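Let's look at subunit A:
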Amino acid sequence: MVRVMLGGTLKSAAGGRSEFDLEAGDIRELLTRLGELCPELKHRLEKGVAVSIDGRIYRNAWFEPVPPDSEVFILPRMSGG
Partner candidate 1 sequence: MSRHVSTTVNGDAVDFLCEPEETLLDVLRDRLALTGSKEGCGSGDCGACSVMLDGRLVCSCLVLGPEAEGRDIETIEGMADGKGLHPLQRHFLEQAALQCGICTPGFLVAAKALLDRDPEPSETEVRYWLAGNLCRCTGYDKIVRAVLSAAAEMREA
Partner candidate 2 sequence: MRFEAPETLDAAVTLLRGETGLARPLAGGTDLLVQLRAGFVEPDLVVDLKRIPEMRHITAENGGFRIGAAVSGAELGEHPELKRSWPGVVEATELIGSTQIQGRASLGGNLCNASPAADSVPAMMAAEATVTVAGPDGRRDVPVEEIIAGPGKTSLARDEIVVAVNLPPRPAHSGDAYLRFIPRTEMDIAVVGVGVSLTLDDAGLCTHARVALGAVAATPILVPDAAAALIGTAVGEDALTRMAAAASAACRPIDDKRGTKVYRIKVAGVMARRAAELALDRARSRS
Partner candidate 3 sequence: MQLDAKAPIGDARFQQVGTRPVRPDGVDKVTGRAKFGADQKLPGMLIGRVLRSPHAHARIRSIDASKAEALDGVKAVVTCADFPDIVSGEVMAVESDESLRDIVYNVMARGKVLYEGHAVAAVAATSATVARNALSLIDVDYEPLPHVTDVDAAMRPDAPILHEDMFTSGVEPTPDKPSNIARRLEITLGDVEQGFAEADFVVERDFKTEAAHQGYLEPQACLASFAEDGQAELWCCTQGHYSVRNACARLLGIDISKLRVTASEIGGGFGGKTTVFIEPVALALSRKAGRPVRLVMSRDEVFRATGPTSSTSMWVKAGVTKDGRITAGEAVLKYQGGAFAGSPVEWGAMSAFACYDLAHVKVVGYDVVANRPKAAAYRAPGSPMSAYAVESVVDELAAAIAMDPLELRLKNAAREGTQAAYGPKFGPNGLVATLEAARAHDHYQAPLGPGQGRGVASGFWFNFGGETCVSMNVAGDGTVTLSIGTPDIGGTRAAQCQIAAEELGIEYGQVRAIVADTSSLGYNDTTGGSRVAFAVGMATIQAARAIIEDLCGRAAKIWDISPDAVVWEAGAARPASPNAGDFDPLTLADFAKAAANTGGPIAGHSEINAEGAGISFGTHIADVEVDVETGRVSVTRYTVIQDAGKAIHPGYVEGQYQGGAVQGIGWALNEEYIYGEDGRLQNPGFLDYRIPVASDVPMIDTVIVEVPNPGHPYGVRGVGETPIVPPLAAVANAVKDATGVRMTTLPMSPPRVLQALDEAKDVPAEGGAEGSEG
């Protein structure tokens, strides 16, 4: 079980719910489960998000493993100037 928290502005996008417990071995599984648990988020997830695993941020990395006891935040995706 992984505890997934919504960070930044995604919290308000999910109808107020900001924490989810789900089974996922990697980022792709995590995002798929999250979309199932929270359909309001699906659009944002498809458009692209960043995933923070223990403070390290991944922008696009389906196959990055998610260790079971890690701290996971879903964030808006960043770019820059």
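Just a few scattered comments:
One rule holds for everything that comes next: a contact is a pair of C-beta atoms (placed from the backbone, for glycine too) under 8 Å apart; a residue touches a chain by one contact, two chains touch by 3 or more; residues count from 1.
Selection rule, in plain terms: all candidates are chains of the complex that A comes from, given by their letters.
Everything numeric in this text was worked out from a predicted model, so none of it was measured.
Of the numbered options 1, 2 or 3, all belong to the same complex as subunit A, but only candidate 3 touches it.
By the touch criterion stated above, subunit A contacts candidate 3 in their complex at residues 5-9, 11-13, 47-48, 50, 52, 54-61, 64, 71, 73-81.
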